[in-house]
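Note that one protein chain is taken out, while the other chains of the complex remain in position.
The first chain written gets the first letter, and so on, giving A, B and C; residue counts start at 1 in each chain.
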Amino acid sequence: MNEKEIIARRVAQELKHGDLVNLGIGLPTMVASYLPADSGISFQSENGIIGMSALPDPALAGTNLTDAGGMPIGAFPGACAFDSAMSFALIRGGHLDVTVLGGLQVDEGGQLANWMVPGKMVPGMGGAMDLVTGAKRVIVAMTHTAKGAAKIIKKCTLPLTSVRRVDLVVTEMAVIKPTEEGLVLLEIAPALTVDQVIAATEATLLMPKAPGVMNLAV
Amino acid sequence: MNEKEIIARRVAQELKHGDLVNLGIGLPTMVASYLPADSGISFQSENGIIGMSALPDPALAGTNLTDAGGMPIGAFPGACAFDSAMSFALIRGGHLDVTVLGGLQVDEGGQLANWMVPGKMVPGMGGAMDLVTGAKRVIVAMTHTAKGAAKIIKKCTLPLTSVRRVDLVVTEMAVIKPTEEGLVLLEIAPALTVDQVIAATEATLLMPKAPGVMNLAV
Amino acid sequence: MSKVSTVEAAVQKIPDGATLMIGGFMGAGTPPNLMDELVRQGKKDLTIIANDTARPGTGIGKLIDAGLVKKVITSHIGTNAQTQKLMIAGELDVDLVPQGTLAERIRAGGAGLGGVLTPTGVGTTAADGKHTVEIDGRIFLVEQAIKADFALIAARTSDYSGNLRYLLTSRNFNPLMALAADLVIAEPDEIVPIGCIEPDAVATPHVLVDMIVVKGADA
Partner (left out) sequence: MSKVSTVEAAVQKIPDGATLMIGGFMGAGTPPNLMDELVRQGKKDLTIIANDTARPGTGIGKLIDAGLVKKVITSHIGTNAQTQKLMIAGELDVDLVPQGTLAERIRAGGAGLGGVLTPTGVGTTAADGKHTVEIDGRIFLVEQAIKADFALIAARTSDYSGNLRYLLTSRNFNPLMALAADLVIAEPDEIVPIGCIEPDAVATPHVLVDMIVVKGADA
C-alpha cells in the first residue's frame, strides 16, 4: 500500500451515506475508489455536476462531460447539471457536506495553504478558497512531508487559502484534528510510533488521549 | 375612443421591432392589443416568462402559466421560462428595453410615484422599483388627472418609486418628455388645445417647439 | 432513507413561531396541500417570506385568513385586502421589499453570500436604515441575505431522490427558496423514478430537498 492509497482509504471512511462531497484533483480523487458502489454518497464536480462517476468506457470520452481537470467522466442516474454560479452557491452556501483537498501546509491554527508558492508556482486558487470557506467539513488529504520537509508546521509561511480552520488532516502517517487548542493527534498509521510522527511534524501535536491506529479497511 | 384606449394606442407606437417589453398590470397591458401580430416585440412577465401571449382559449386556463396578476395567459413559440432571480436579472441588468407602468404622480424632475398612498393604500412596490430603476426606457402610462386633481405636478408628494428620471409620460391628453431642463410637452391629443393641457397640469410644461398632435393610428 | 413523506408528517415538523419561505406568485407555484395542512394543524405566529400573499382563499392567502401569520416579508400585498386590513390594524407585521431585491436576498442566503449591492430602492423609503456603497460614482444599497427555517415549495416533477423541475411561471421563487432554508419540503405534482429527469432539466438538485410530500399516502 503506497502513501496515496493509505490516505485515500482513510479519507473514504470519513464519508457518510447522503453526503455531498467534492474531491479535489489528484490524490483526493482516489478516495472514490475506496467506497462501495451503494455508498449513498454524491460527488460534485465544481465545473457543474452532481452525480459524477468514472468514465464507463474510454470510447465515451467527450468534451461535454468532464471533471474540474478537464478529463472525461461519466455520470450516475439522477445526476444533475448546472452553471458555475449554482455550483458555487452549493459550495459556499453550506450545502456541500465535505470537501477533500490537497495541501502544501497546515499550521497549528488549523489553517491551510494550498494554492501558491510565491515566485515558484502560481496556479491560482481555482475553487479552493470557496471550498475551504464554504464546505461544512474540510478534509485535507496530503503527504505528511515534502522531500523530507515538514508540511504540518507552527505557522503557515505560504499564502492562506482561507482563515477557516480545517476539520481534519489525513496523511500517510497520521490523522490530525485541528481544534481551538491546537492540533490533536487522533490516529497514527499501523507500524508507526508516535515519536516517528512527531519527528516528521514541526507543529506541536496534542494528545489528550493516546492516539489510535488508522483503520485502512475498505 | 376612451381615455385608456388613447393612451394604449399612443404607447404602442413607442415599441420597436426586437424590443423586450414589460407591461404593468392594468392599463399598460392594453398596449399589446394595439400591436400587429408580427411586431417582433417580446413581452416579459416578471413572474418568469418571455413570450407571453393572451390566453388562446378560456378552456386552457391553468395555474402554471399566469401573468404577474395571477391571471392565466398563453405563450408564443420560442417562449422561455425562468425563476424570479433571472427575471429580475433581466430587468435590473439593462436587458429590458421598455417598461410601461401606471403612475400616481410624475413631477418636474421626471420622478415617478406609483406604489403607495401613505395611510390609504399600501399595496407594496412589487417589481416596480426594479423596473423603473433597471429598464432601458421607462414609459408612464396614466390618466392625466385623478378625479380632477393634477397628477403631473411640481414635486411628488407620494413616496417615490425610484430616483431615476422616467423617459416618457403618455396620458389621454398629452405626451410629455421629462428632460434635465424639465417636462417638455411633445404632443397633445387631437381636438385639444395647449391651454387645456396646461390647465390640467400643475407642473410647468416646456415647449421649445410647438407640440405635435398625438398619432393614434394602429 | 426515503425522503417521501405524507403532507401531514411533513407539516408536523414545523413548530409554532417558525420562519417559512413559501414559493409561488399570486398562488401559482405555491404548494397547495402544504398550505391546507398548515391551516388544518393550526400553526401559530409564523413568519412568512414570500413574493405576495395572493388573494383571500388562495395559496398563502389561506394562512392569512386563518390568522396563522405574525409577520410577512414580501414584495406585494395589494391583491389581498385581508393582509392590508390586518397590517393597518397592527395585527400583522409587513416588511415590504422590492421583488428583485427579495429574490436576490433569498438567493444570497442560499448561496452563502452576505448580501448584494443593488441600485433598486436608492433614494426611496426602501433605503431607510440601509447601508450604501458607492462604486464608480454610483450608489448601491447593501441588501442582506435572508434565510428561513423551512422552505415549502411546489414543483412539477420530483424524482425519488428529490431532483426537481418546474413548469413555466410556477417556477418563480421556488428554486431560490430551495437553497435558503434549513429544511426544504417539496410538493411535486408527480414523483418519477431516478433517471427520468435528464441532468440538464433539473432546476433544483436533489441534495437541497429534504422531504418530498405526496398527498393522501398513509406513511
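We adopt the following convention: a contact is a pair of C-beta atoms (placed from the backbone, for glycine too) under 8 Å apart; a residue touches a chain by one contact, two chains touch by 3 or more.
Predicted model only: the values in this text are computed from it and were never measured.
S.K.: Among the chains in view, which touch the chain not shown?
M.R.: Across the whole assembly, the hidden chain touches A, B, C.
S.K.: Just name the one of B:G26, B:G93, B:P118 or B:P190 that touches the chain not displayed here.
M.R.: Once the missing chain is taken into account, the touching residue is B:G93.
S.K.: One chain is left out of this view; which of C:A54, C:L102 or C:L167 touches it in the full complex?
M.R.: Residue touching the chain left out of view: C:L167.
S.K.: Of the residues A:L55, A:A75 or A:V106, I need the one that contacts the missing chain.
M.R.: A:A75
S.K.: Tell me which of C:M1, C:A89 or C:I135 is the one touching the absent chain.
M.R.: Among C:M1, C:A89 or C:I135, only C:I135 touches the chain that is not shown.
S.K.: Please pick, from C:A108, C:A126 or C:A180, the residue that touches the omitted chain in the full complex.
M.R.: Of these options, the touching residue for the absent chain is C:A108.
S.K.: Taking the entire complex into account, which one of B:L27, B:A75, B:L101 or B:L205 touches the absent chain?
M.R.: B:A75
S.K.: Could you please point out the chain A residues that touch the chain left off the display?
M.R.: Residues in contact with the chain left out: 45-49, 63-70, 75, 81-85, 87-88, 91-92, 121-130, 133-134, 159-163.
S.K.: In the complete complex, which positions of chain B touch the hidden chain?
M.R.: So the residues of chain B touching the missing chain come out as 17-18, 20, 40, 42, 49-51, 75, 77-82, 85, 88-95, 133-134.
S.K.: Using the touch rule from the top, list residues of chain C that touch the missing partner.
M.R.: Touching the missing chain: residues 104, 108, 111-119, 131, 133, 135, 138, 140, 142, 144-145, 165-168, 171, 199-201, 203.
The criterion applied here is as follows: only the chains that are shown with their structure count from here on.
S.K.: Where is the C-beta contact count highest, in terms of which two chains?
M.R.: B-C
S.K.: When you average C-alpha coordinates per chain, which one falls nearest the overall C-alpha average? Tell me, please.
M.R.: Answer by centroid distance: C.
S.K.: If you average the CA atoms of chain A and of chain B, how many Å lie between those two points?
M.R.: Centre separation, chain A to chain B: 55 Å.
S.K.: Once you find the CA centre of chain B and the CA centre of chain C, what distance in Å lies between them?
M.R.: Using C-alpha averages as centres, the distance is 29 Å.
S.K.: Touching two or more other chains, which residues of chain C qualify?
M.R.: Where chain C meets two or more other chains at a single residue, that happens at 107.
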